[in-house]
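There's a structure below that I have some questions on.
One protein chain omitted, others in place.
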Amino acid sequence: MKVAEMIAPGIQGIRTTTRPLGLVGRGEALVRVHAMSLNYRDVLIAEGLMPLQYPRVPLSDASGEVVEVGEGVTRVRPGDRVCPIYYQDWMSGPIAPSKLLRDRGGTCDGVATEMLIIAQEELVKIPAHLSYVEASTLPCAALAAWSAVMDSGKAKPGQRVLVQGTGGVSLFSLQFARMAGADVIMVSSSEAKLDRARALGASSGINYIETPDWATAVLDLTAGRGVDLIVDVIGPSTIEKSMAAVASGGVISQVGVLSGFTINVPVLPLMSKSVRIQGVINGNREAFEEMMSAVAMHEMRPVLDRTFALERLPNALEHMKSRSHIGKLTISME
Amino acid sequence: MKVAEMIAPGIQGIRTTTRPLGLVGRGEALVRVHAMSLNYRDVLIAEGLMPLQYPRVPLSDASGEVVEVGEGVTRVRPGDRVCPIYYQDWMSGPIAPSKLLRDRGGTCDGVATEMLIIAQEELVKIPAHLSYVEASTLPCAALAAWSAVMDSGKAKPGQRVLVQGTGGVSLFSLQFARMAGADVIMVSSSEAKLDRARALGASSGINYIETPDWATAVLDLTAGRGVDLIVDVIGPSTIEKSMAAVASGGVISQVGVLSGFTINVPVLPLMSKSVRIQGVINGNREAFEEMMSAVAMHEMRPVLDRTFALERLPNALEHMKSRSHIGKLTISME
Amino acid sequence: MKVAEMIAPGIQGIRTTTRPLGLVGRGEALVRVHAMSLNYRDVLIAEGLMPLQYPRVPLSDASGEVVEVGEGVTRVRPGDRVCPIYYQDWMSGPIAPSKLLRDRGGTCDGVATEMLIIAQEELVKIPAHLSYVEASTLPCAALAAWSAVMDSGKAKPGQRVLVQGTGGVSLFSLQFARMAGADVIMVSSSEAKLDRARALGASSGINYIETPDWATAVLDLTAGRGVDLIVDVIGPSTIEKSMAAVASGGVISQVGVLSGFTINVPVLPLMSKSVRIQGVINGNREAFEEMMSAVAMHEMRPVLDRTFALERLPNALEHMKSRSHIGKLTISME
Partner (left out) sequence: MKVAEMIAPGIQGIRTTTRPLGLVGRGEALVRVHAMSLNYRDVLIAEGLMPLQYPRVPLSDASGEVVEVGEGVTRVRPGDRVCPIYYQDWMSGPIAPSKLLRDRGGTCDGVATEMLIIAQEELVKIPAHLSYVEASTLPCAALAAWSAVMDSGKAKPGQRVLVQGTGGVSLFSLQFARMAGADVIMVSSSEAKLDRARALGASSGINYIETPDWATAVLDLTAGRGVDLIVDVIGPSTIEKSMAAVASGGVISQVGVLSGFTINVPVLPLMSKSVRIQGVINGNREAFEEMMSAVAMHEMRPVLDRTFALERLPNALEHMKSRSHIGKLTISME
């Protein structure tokens, strides 16, 4: 079967090759992969964020069809449309180190392959209204956004949520916040991106190129109150403005590190506004299933940018690095 | 000024008379009342639910315009459109007996009058899109629904909420649950009422006359799972079905007593499904303000049934008793 | 190996016999059972609460030593002192019907046997300071008490907790509430029992034989405020007094059904005090492990009543039915 492999550090260290298909064991399912999606962590991993054992199959997010099941499998059957979960051992309950040991495309082989053999517990069914390409975008970015907006943020009607840019986590956060009845303000770098955000339900867009002091613009938009939740995917370069723009008692969900690895948090507003800064990293399978129910109920569709063939995975990762995309970059096997 | 008074037990013990207008004291505002709304508790109180000191001005819910303010008033100014809060001493924080001592139209004189003198802390501003008649429906029923759906129920996208009938609390609960992204199932007695519920966003309606075993119908609609939240305004006659229709880990928010004063709760499903039965009674001023923000953000409009003149208050209460209404019964002073 | 079996309805339908020992499979451990403990549910099950497939091994609670492990076992090793969890499939996260399908001594064979073969995921290690007999009391009653006091009740310093009688759940609730810094009031039927409760840290004891109106006594003890949490193991006969004795915003954790299967809840105080009635039934493995950490940290010891030999299990169950015990009834295999 066709498979992509990282064989050396760097995006150009990825090649497409073939591997033999293994046997489907007890409790496992064989899934024909129809689509995959990319996350910024795939760029970081390809570029050497952490030591890898080469060759390593990249990517964490995919969707596909169950084509065969092993003995004792009850959760899925052939024909089911499914996504694998991101953290293979995080089924339920709060985060714990033992639940994060295995993540696809990082500590374990990923999903950039034609066929996956996977434990039944690690599969979740896909809402009927979604295509495979759409569904492939959900395991990592959408669930992180869901956790940021629903669990750490507890967005609800009457609240205001701020999202940054038009990457996957930000657009999913926008969509989930709207779904939960909250108002959304988007901060981004171009009118085209802001128009897209407005089309998805954002009430306001702030162009940070034209309005570098976007925190003051946020206060103006909110009668001086600030926003109840900021889903921060950027990190260092935004934290000071985020602290200024967040309301008393508000939350900053930190879900990304696009601009670096240390945030310099001013302590006085942290204390005097009792702000909570909450690290967020994906979620458990039960949360994924809850999210899927919400996505199905609202017939929500992920925002898709370009779709690539598997052989063009390095190009897709370069495209992600350029940050010119709006929504998710995907790989289609069809 | 014109005022309605209860002078004897029973709906027919209500008359319209006049009283002199008092002086506006420090920290107080004079409000010209434009509209009032009725709640089932007004029927119960008129009929002698608790001993009253006669004469007593009935009704808790009103809206009006500030026409004069006393010394030291900063929260409102003349021209502001406002509602008084329901529990006069419940500004913030959790429920406490000391915060419930004074409620209008019960332990204190109510709002069925042309002019109200009222402490500034007890006033909340009305969203711009609402008429006075619409706004008058919010202090009691809407806030109880908000507390039931948002605080005790924590409705969110992907969840399912069940509401019963087309009284004020039920329709507000439907609207708030939809606003928060949840799916709503309505149980009611007629197709006309169910059609109205569907028009407000309910995904399903169950006619309990045709389908007396509505709990089984709910399980059928939810793939056997049951609903996450039931806003129960009925009490005794529904609790057994509610316990059958609620999901594991679900909540029954008890907000009303239409059918009596004791609910016979089966303990085994209470335990084996870890159900929470949560008594709900209105909310504090901060919750009222949050709700107002949500109502404004979503331009939500209360469902209105008939509007009466103040002199016809007894007729309005009789109409409420008949339970043929859909939405709120109101009094207009215009 | 020696094993007890229910072969017909009724406590006298239990006999001791022998069964062959099975094979230890992949992921399983062989545990030599040293002790077991009894719960009131064992009486109810023996007496026919639900249909059983005979013969059925009774009892859910045990402790023992791992003597052999199957292939792939990493959670335990020979020599480890362990307890099995109560619900075999409830590892983590909120309650769900699929997690409650298997409970020992009910839907599945129980622990009243010399040797158990058990999946490694279902075993939890025992704190070092506890004997086997002491540890055997923890899986059902202690975890239910932990859930009632810590999760549904969130007991903390300054709060007041009321417990009823001297059964297992009540005494564990007393101990956990004290551990969490709360004050405890015990309601019981004899001075001997109340003395025991005081020795365990209860600040007050109310003899309900001498003071049938114990709710008023509770209000007197709490300056009219009532208690923040009631762990109710009785059900029908106490709910009215519980509703009177609970504080505004308080919680009644319903963990038992000693007096029947329906509680008649007065709705007006439920609403006007915003009381929460929370069904509680055991907890997940993660909660069990948290509880074990707390028990170890505080070197807490369960209160033991009489210990029986396995052959005398029917006598032990009869003793439980008589309700003359203080604390847990146990079976020792030594």
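Letters A, B and C mark the chains in the order given here, with residues in each chain numbered from 1 onward.
One rule holds in what follows: a residue touches a chain if its C-beta (ideal position, glycine included) is under 8 Å from a C-beta of that chain, and two chains touch if they have at least 3 such contacts.
The structure displayed is predicted, hence computed values, not measured ones.
Here one chain is not drawn; of C:Lys2, C:Arg32, C:Arg198 or C:His298, the residue touching it is C:His298.
Set against the missing chain, the residues A:Val111, A:Val124 or A:Ile277 yield one that touches it, A:Ile277. Contact with the omitted chain, checked across C:Pro94, C:Gly181 or C:Gly224, is made by C:Gly181. Interface note for the absent chain: among C:Pro20, C:Pro51, C:Gly79 or C:Pro157, the touching residue is C:Pro157. In the full complex, chain B makes contact with the omitted chain through residues 91-94, 284, 286.
Panel shows chain C; residues 150, 154, 156-158, 176, 179-181, 183, 290-295, 297-298 of it touch the chain omitted from the view. Counting the whole complex, the residues of chain A in touch with the unshown chain are 94-97, 100, 152, 235-236, 248-249, 254-255, 257, 260-281.
Here is the rule we use: only the chains that are shown with their structure count from here on.
Residue positions of chain C touching 2 or more other chains, listed in rising order: 94.
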